[in-house]
Each structure stands twice: as structure tokens, then as C-alpha cells.
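Working notes for the structure below.
Here the complex is missing one protein chain, while the rest keep their positions.
Our next item is subunit A:
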Amino acid sequence: MMRQEITSMNAVYSNMRRGDWARWTLLAIGVIATAGCFSPAAQFELNMIAVHKRELESEATFSTQYQLQPIAEILEASFGTPDNPVLPPVPGIEDVLDLEKIKMAAGPYGSDENGKQRGLYRQHCVHCHGITGDGAGPTAAFLNPYPRDYRPGKFKFKSTASGQEPTHQDLNRIIRDGAAGTAMPSFKLLDSDEIEALTHYVKYLSIRGQTELYLIEAEFGELLPAVVKPASERNAEEQEYVESLTEEELEEEKAEFLEEVAFFESRENIVEEVVGPIVEKWMNAGDEVTEIAEKPEMEMKESIAKGRELFFSAKTGCAGCHGESALGDGQTAEADFYDDWTRFYYDPNDPSTLEGYLALGALEPRKLRPRNLRQGVFRGGRRPIDIFWRIRNGIEGAKMPAAPPIVTDEEIWHLVDFVRYGLPYDALSENEPHQPENVRVRN
């Protein structure tokens, strides 16, 4: 009897254990399936760093309902989502952006039976440049220099002057050739239509980012939402302002506010005031390429000598940053030697606001280093014409200024020769940390 009981208990126990196993297995499959089903689709996040900056400037917080939400909706209606991009109905936009190519670069990656690739941006770029092209992708913090943030529409290595958009060819070239000495790879092993697709996608993200910035800084960010906010959402200044208004003034301001929001949301505003002018600049970039006088016929030795003289002259001021030795160790230890992308959120004279930006995902500010010219490495390309453009136009966003107009094209050609052939090639040289000349002399 006793033995029977034990046997049946064992059977029950072993059944239960079998049941447990089955349950655990089902649970594990369930968890995996759930994780699979509910994995969020990629989406464009709002540029909260720009929003935060605007909030600090206006001492008011954005209203979710009347500012953040409409901006997000306008952007989605105009540009779609990372998986399904669309283009805003701006006349002539097809000359700048090819939707077919953009779709080839957008979405999750994969390929068809013929090897035609899709999702190229997520396959090759997103881990550094991020979904929105903010240059703060997962790997960004470890890269030096940081990956480019496309959203302000500023690019360093281009054939146009600072303040102008780059040409399609400029972006295509940097994708194809990469940037030596940085994490930006060369994609020359990709098919040319894949490089084309990526170029269009970078332009698409840029135009989208510029639109977003304009909406945040110049339109919705200019509004004072205190009058439409519930009292609980107002800060002290906003509350004080609202209390200073009469009932009538409040209603009037409310109506005005809502009217402005309605206008900002209108197709007329978006096409004519916001996206239209941005697209136009991209459209005209090809006409803005800096023209270059032909290189003068001259003995190389003589040209280098002239270039050397210019390099150390006050007329060009090259040695001020690149140093007397051209190792990049000039007098550049100023506090604000940061690029424009960093200076957008970081003021070296007032670092108190930095924490707030870092919490929103901004990258730690990192000081610029003038190029060590003796390494013979030019990130924007080492063709004579590339170096000419760098000297003539400067490097947008970085501290390299455009050559003053009094420096002639001929003189720039001499500088190009000096930089390319007149310096001792010294691949192993290391530029010293920036410190004032007198300190180095004293030591």
C-alpha cells in the first residue's frame, strides 16, 4: 500500500516536472516571440537638444500639444518615417532628392535574390550617424572626430564656400573615398548606385534636419505658449506673465497663438517658408562651386618657396594654428577651440548648462586639433584641388577659416604646393598638446 502510494506520488511528481519543463519552454518561446513582435520600429526622434537650447534662451518650456506634437507631425507628413520616407511637395525637389534611391537606403536591411540591397543606411551608417543623422549613434562616443551630425546641413569637406550647402558630388566623394585617419570608411567597394542611394539619403536627412531646426528655432520656438498651457505646466516666469494679463488680453493672445500655430502647420508655410528655401539652397549648390584660377606655370621649387613665405606670413596666418613647425601646435589654446556642432550646445565660457545637454544624449565636448601637416594626411582629400578648396573656403564648422580675399588664387596654389611637397614628411610626428609658445620655450 505504502509502496503504491510512493510510486503514484513519484508519477505525479515526475508528471509535474514534465509539465514544468513544458511550461518553462512555452514561457521562453513566448518571451522570445513577444520580444520579436513588440520590438519597436525605428523612428525619428525629435531634436531635443535644439528644443532644450531654445527653452533656455526663451526661459519657457515647449508645450507638447501646441509645439512638440505639431513639429513631429509636420516632419512626419513631409518626410515620412525611417522605414517609409516621403518627400514634401516642394517644386523641383526631385532635382535634389531621388525618392527611389532614398527608399533603397531606408528601412531595415536585406537584399533580394539578385543581390539588390535595401536598408543601406542601417547596414552601413546608422551605428555611427544615428537614425536621424544626429551623429550620435551608438558607437559615436568612441570615435574621434565624432561622426557628422547632418541635421544642421553643415559639411566640412566640400567645393562650396562656408554657409553654402555641399554639392551632391562632394557628399558622394566623401562616401566613396572615406576620410583618412578617422572612422569614416571608404565605401568604394559598394556599387555606384548604392553610393548614390546613400548620398541621397544623407541629403534627405540633412534637409529633414534643417527643416526641424527651422521649425524649432524660428517658428514654434518663437511662440510663447504660457497663455495656452494649464497653470500646472507653467514655470514661475510664465505664471507671472499670465497673471500680468487681463482676461481680455489673455483671450486675445490665446487666439493669436492658435492662429500662428495654424499658419505654421499650413501647407503654404511648410512649402514656401520652410522646406522650399532649404531645398532651393541644395538645388543651387552646384552653381556655388568655388571657381578656381588655373594653376600658374612655375618651377615647383620656386612655388614651394613662395608657399613657405606665405605660410609664415601674417597675410595668411597659417602658422598661427598649424604652428611654426606645421605640426599643428600653434597658438590655439584658446578656450573656445571647439567645432560648431559642439558649440551649438556647449559654451566654454558657461559650462553650467552642459549637464542638461549631456542628459539629452549630447556628446562630451572635445577640443579641436589643428591638422599636423607633416603627416601628409588630408581628411577632405589629398588632390591639389581639395587642398585649394580647404584653403580658399576654410572648413565649415571647424576653426579653419577661409583665406582672406587679399590672398590670390595664385598664392593659394603656392600654399598647396608647400603643404603637399614643401614639408618634411613625418608620419610619426605627434603634435604637442596646445600650450602657449612662451610656456614651451620656458620649459
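The criterion applied here is as follows: a contact is a pair of C-beta atoms (placed from the backbone, for glycine too) under 8 Å apart; a residue touches a chain by one contact, two chains touch by 3 or more; residues count from 1.
Everything below uses one rule, namely that contacts and distances are computed from a predicted model.
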Check your understanding: Which of the following names does UniProt give to the chain that is not shown: "Mn transporter", "Methionine biosynthesis protein MetW", "histidine kinase" or "Cytochrome oxidase assembly protein"?
Key -> "Cytochrome oxidase assembly protein"
Revision key, fill the gap. Contacting the left-out chain: of A:187, A:220 or A:357, that is A:187
Check your understanding: Looking at the whole complex, which of A:126, A:197, A:228 or A:242 touches the chain that is not displayed?
Key -> A:126
Review point. Thinking of the whole complex, not just what is shown, which of A:110, A:163, A:296 or A:351 touches the missing chain?
Key: A:110
Exercise for review: From the listed residues A:98, A:149 or A:177, report the one that touches the chain absent from this view.
Suggested key: A:177
**Study point:** Sole contact to the chain not displayed, among A:58, A:81 or A:139
**Key:** A:139
Study note, to complete from the structure: Contacts from subunit A to the absent chain lie at residues 32-33, 35-37, 39-40, 42-43, 45, 108-111, 113-115, 122-124, 126-128, 131, 136-144, 177-190, 361, 363, 372, 375-377, 427-430
